[in-house]
Each structure stands twice: as structure tokens, then as C-alpha cells.
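The other protein chains are all here in position, but one chain of the complex has been omitted.
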């Protein structure tokens, strides 16, 4: 089952500078073959269900190993069976609507 | 790894009456041993990581098998290694603060 | 415009014991007349749009005044115009489906 997801992983109990932890998670997502695309409040990924959620688990484990006592993730994930759709197709579809009616 | 999570599973493309689909997911979560607690905008669960995310996958699969073309889930999940904590302990901790300072 | 919402307000940079901050937010939500219902990963509220989002703003402000450097909220909110619906009706609708098919 193909899944498109957006992950916002928040380390708790390690102060306010979180980019170091986000970078560790980005690397895990890259290694998992999920082509992560970082944005200002999370990261888009896509892949097989097990691939995505296995990588998320490794992110939690890696942060705890770095000494992060609590990790709270907010995740959106979508599956569809009416047709296949990539992340690029999702954004292209909106952008086509935006330009066509300008 | 123990995880406390909150799931909001939204079937898309099947009209506006979604409670029938939510009920199917509740049963899957019960069968998975996750003690789901339904609230007005999602469901709390707790359990082992694989148990929680395996059940979420079965929810997506079951809705698609019922004819739902798209399923979009919003999920919060938290792990901690500083100490163990149950769902009941999380709410009790806030409620103790509320009553102690009234 | 009536809105049903679910708020998860996370103070960042103040360690791992967050219940004290959650309790402050609960009081603000009560004072705003939003009948908050705490669960293990957030709080359900309902009310008029301005009432809900005005209260959320006061929560962020109150936490910053308590010395919290960063606050990150995850929120779900729903509006509907096909019919009116309360938080109780949402959960009752699912529970009716669960009991009817047992």
C-alpha cells in the first residue's frame, strides 16, 4: 500500500534548538528511500506503508538514543485506491488550477 | 517501544456521514488490544509500536475494502524513555493540577 | 460559524513535565465557555469560531508569560453547514453504530 505522508517530529525536553534533531531524522528518511522534502513545519515523504512507518520508528529510536526523553510526532498520511498519485502530482494538480484561472 | 497515540481517520469520497466508517475502525482497534477511547475528534490508543501502527494499517485497508477511495489520517504519537506513562496517568496528572489550585 | 476542535498544545523548552502548562490552558478554555474535555492527547472544545481561536491565542500568550519560549500547537477543527452537530452527537453517532451491530 503506497502512502504519502507528512511528518512533524518534535523532541521534548532538550531545549528550543531542534534543528540538529530534525537533521538526524531527515537522514533516516533519506536512507529509507523516502525522498523526504523538508518544509517549514515538517517533511513530506512517500513510499510503501512499512517503509514509511518503519522509518518513523527509527526516528523515535534515534532521538531517544541521542538523549531525548520525550518525542511527540504529528503525522498526516493518505492512501487511495481510485488511482495512483505521487507527491509531485498532488502539488501539480493544485498549481494547474491556480494558473488556469489566473 | 510503548506508544500513546491519537488517531483521526477521515474517509474521503463517501459523503458526509462518516460514523459507520469510524465504527469499523474502532472495532479493529479493540481487536488489536489497544483499548481505544473515542472522543469527538479522534480516538486515543496505547500499546506497543507495531501493535498500534499495524492496526492503523488494517483500518486503512478495511475502509478501502468497504469502497472508500481515499483515506486521510491525522495522528499524534508520543514515546518517552524518562519514565513509563499510561493514558490514564497523562490525564490524571493534568486533573491533579487543576483541582489542587482551584 | 460553529466549530468543533481538538487542541494539542505543546510547550517547548521547559523540560518534560508539561501537565502544569496543560492545566493553565484548560482553565483558559473553561473561562472562554468552550467546555473543554481533556483526553490523553489533547482537548476537545466547541463554540463559535472567534471564541475558539481567541482562546487558543490566549493559551499561547499565557504560556509565553509563564516563561515558555516556544509553543507548538496541533489542532483539528471542523465546520459543517449541512446540519448542526455537537461533540456529544458526534460520539453518540459512532457508539450507536458500534452497539447496533454487536
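Labels A, B and C are assigned to the chains in the order they are written; within every chain, residues are numbered from 1.
FYI, contacts are C-beta pairs under 8 Å (C-beta built on N, C-alpha and C of every residue); 3 or more make two chains touch, one makes a residue touch a chain.
Note that the structure is predicted; figures quoted are calculated from it, not measured.
Although one chain is not displayed, its contacts with chain A can still be listed: residues 4-6, 8, 16, 19-20, 22-23, 26-27, 37-42, 44, 46, 74, 76, 78, 80, 82, 87-88, 90-91, 93-98, 101. The chain not displayed touches chain C at residues 1, 13, 49, 53, 57, 60-61, 64, 69-82. Residue-level contact of chain B with the missing chain is found at 8, 10, 12-13, 15-16, 18, 69-70, 72, 74.
Rule of thumb we're sticking to: only the chains that are shown with their structure count from here on.
At the interface between chain A and chain B, over half of the residue numbers appear on both sides, which makes the contact a same-residue one.
With centres taken as mean Cα positions, chain C sits 25 Å from chain A. For the pair chain A and chain B, the distance between mean C-alpha positions equals 19 Å.
Shared interface positions of chain B, defined as residues touching 2 or more other chains, are 74, 76, 78, 80, 82.
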